[in-house]
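All protein chains of the complex are present and in place, except for one that has been dropped.
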Amino acid sequence: MKIPWFYFASPSTFYRLAGWMAPWFFVLAALFGAAGLYVGLVLAPTDAQQGEVYRIIFIHVPASWMSMFIYFVMACYGGVSLTFNTRLAAMMARALAPTGAMFTFVALWTGSFWGRPTWGTYWVWDARITSELVLLFLYFGFIALANAFEDPRRGDRAAALLALIGLVNLPIIYFSVVWWNTLHQGASVKLTGSTMQIQMLWGMLLMALSFWMYSIGASLTRVRAVILDRERRTHWVRALAT
Amino acid sequence: MTARLTVAGLAASRGPSTLFRDVSFEVASGEWLAVRGPNGSGKTTLLRCVAGLTRADRGEVLWDGAAARGDARFHASLLYAGHQPGIKDDLSAEENVRSALALRAVAVPDGAVRAALADVGLERRRHLPARRLSAGQRRRIGLARLILDPAALWALDEPLTALDDEGEGLFTRLLERHLATGGLAILATHDDLAPAPARELRIGA
Amino acid sequence: MRPHEFYIWMSYGMTALALAVEIVALRLRRARSLRRVEEERDLEAQD
Partner (left out) sequence: MNVIAARLPAPDSGGSFSAAFSWAFARDMRLAIRHPGETMLVVAFFVLVASLFPLGVGAEPQLLQRIGPGVIWVCALLSAFLSLPAMFASDYADGSLEQMSLSPQPMPGWVAGKIAAHWSASGLPLTLLSPLLGLQYDLAGDTLLALAAALALGTPVLSLLGAACTALTLGARGGGMLLALLALPLFIPVLVFGAGAAEAQASGLSAAPHLSILGAGLIVAAMALPPAVCAAVRIALD
């Protein structure tokens, strides 16, 4: 999202803007999702080694990407809110956290239902899965800390700092399959020469786009609620509710 | 020594409600400012903003013309005491005073701490842990700090709480001496003190 | 999809459920925020 923040950084402007944009992102998410599911479930051929069960990766891999990407964006918003003391950035960080936690949960869940038929176990304590679990707890910690204070600004700042501290976990998740030789397979999509069929790649990219658009739509919708909570004593919110 | 504290356009809020806005004043050497207002009006927040603990929504605090927040010279010149003045229950009165002065990087000659504790009436109790002192006696530990600390700016929140008449008299004389030697002070207080404030600031009215 | 349809359905099903739960939660959250705004406004109107 490249939005000229300093122009739209006023909560009332952004509230309207977000309300106008969010449905479009949901529409895009649905379109990309339908295309991705069609490519992934119908067009893509059965995998020679894994059979049909590999089709779980069409949600597993995009959800894992989103879990990390949303955390990164959330930490960036946190950093912006700490350095420039902007309210809206902190609200965006808050709005992203539940969606990020949801995708982290989906990544773990689909991973274990892929692991059971493939590896013979739902759960392995390997580096990538453990660090992804830590990511889930970081999201929970962020949400809990942000809501643990009487003064919401206090929660904003404390949670933003926690998000920045937890940022070290991202490279650990990403490189864990390279650093430790474990059960979890390496990245399936590489920049130089993909190791997979072209339909599979397209299916995953379309699903990732769908999740991405969904995340933007969901966080814009949630940030509207956060803005309403924060600004409920201002005239423009009062005027909205009448 | 001459010093000047300038506050311009200060605004602060607690949650969604505004405490004060556009507060401006100036205090120079030899003057003190009384901050008055009903409970919950933001006197404490104002002092904390001036000290640099709380970030104000807007406005600036200048010490001798330079931005105060985070400035080493300002911190060396500031003595702040809030509702909880930072007295450790497990340390004795003397240890509390020494520790506070060491933290402020003030070198104390031998015997000065003891003499100051004698001045505030704690000489015989100076080795007792602070938890065994009464509320007023604990306040007097703070008075001993005021005697010894060379800070030019006092920012004190309700400095007379729990002090008896004699303690109040002692504080008044300390304030007089502080102002006479070129110090300045911001006090949040309901009482009328003997050296009349140069200015009064009413907030939350 | 044999013989692994259980695992595939559990994955896709849970993902759909998670998305649905979040969308419902978002709607509830918005309704709650709007209600709070109104409550507070009514409260001050009484004063």
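Should a chain be cited, it is by its letter among A, B and C, assigned in written order, with residues numbered from 1 in that chain.
The working rule: a residue touches a chain if its C-beta (ideal position, glycine included) is under 8 Å from a C-beta of that chain, and two chains touch if they have at least 3 such contacts.
Computed from a predicted structure; not experimentally measured.
Participant: In the intact complex, which of the presented chains make contact with the chain not displayed?
Facilitator: Every shown chain touched by the left-out chain: A, B.
Participant: Touching the absent chain in the whole complex: find that residue among B:Arg58, B:Arg132 or B:Arg177.
Facilitator: B:Arg177
Participant: Just to verify: which one of A:Leu37, A:Leu88 or A:Leu162 makes contact with the chain not shown?
Facilitator: The single option touching the absent chain is A:Leu162.
Participant: If the hidden chain were put back, which of B:Ala51, B:Leu133 or B:Ile186 would touch it?
Facilitator: Among B:Ala51, B:Leu133 or B:Ile186, only B:Ala51 touches the chain that is not shown.
Participant: Taking the full complex into account, find the residue in B:Val61, B:Ala100, B:Leu133 or B:Leu201 that is in contact with the omitted chain.
Facilitator: Final answer for the missing-chain contact: B:Ala100.
Participant: For the chain that got dropped from the picture, name the residues of chain B it touches.
Facilitator: Touch set of chain B with respect to the missing chain: 51-55, 72-73, 75-78, 80-91, 95, 99-100, 102-109, 112, 115-116, 119, 121, 147-152, 170, 173-174, 177, 181.
Participant: What is the set of chain A residues that contact the non-displayed chain in the whole complex?
Facilitator: Interface with the chain not displayed, on the chain A side: 82, 130, 133-134, 137-138, 140-141, 144-145, 148-149, 153-154, 157-158, 161-162, 164-166, 172.
By our rule, only the chains that are shown with their structure count from here on.
Participant: I'd like the Å distance between the centres of chain B and chain C, where a centre is the mean of that chain's Cα atoms.
Facilitator: Roughly 51 Å, centre to centre.
Participant: Find every residue in chain C that makes contact with two or more other chains and list them.
Facilitator: none
Participant: What does chain B use to touch chain A in their complex?
Facilitator: Those residues of chain B that touch chain A are 14-17, 55.
Participant: Would you mind writing out the residues of chain A in touch with chain C in their complex?
Facilitator: Chain A reaches chain C through residues 51-53, 55-56, 59-60, 63, 98-99, 102, 105-106, 109-110, 113-114, 116-117, 214, 218, 221-222, 224-226, 228-229, 232-233, 237-238, 240-241.
Participant: Which chain A residues qualify as touching chain B in the complex?
Facilitator: It comes out as residues 85, 150-152, 230-233.
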